[in-house]
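The complex appears here minus one protein chain, its other protein chains still in place.
Let's turn to chain A:
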Amino acid sequence: MEEVEQLAAESAVVIFSVSTCCMCHAVKRLFWGMGVSAAVVELDEDPRWEEIDRALARLLGGTPVPVMFIGGKLVGTMDRVMAAHIDGTLVSLLKEAGAFWL
């Protein structure tokens, strides 16, 4: 849990993903398309993946990837990210977290 929080705090936007997962790729593309540089934690390449996996499971139930943290706060999985983007709340969150190069 602390790992996750620590990692999430490291950058404005943190994505927990798996390198082969296509949905994670889509999320990454989304942020890159918006001009946001997100810190990506590839669970299949990180040695701490077990703890992260467990922590994420406790947070969200199941072990979904990709999982987004913006400004250290949990946003959620692709569903939530999409909804937030359409809402317009994603952009404001990103702005708050200073993810945009402004």
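Operating definition for what follows: a residue touches a chain if its C-beta (ideal position, glycine included) is under 8 Å from a C-beta of that chain, and two chains touch if they have at least 3 such contacts; residues count from 1.
One rule holds in what follows: contacts and distances are computed from a predicted model.
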Discussion item. Can you work out the missing subunit's protein name as recorded in UniProt? Choose among "Myotubularin-related protein 9", "DOG1 domain-containing protein", "Latexin" or "Nucleoporin NUP42".
Written reply: "DOG1 domain-containing protein"
Discussion item. To test your reading of the contact rule: which positions on chain A touch the chain that is missing from view?
Written reply: 20-23, 25-27, 29-30, 33-34, 78-79, 82-83, 85-88, 90-91
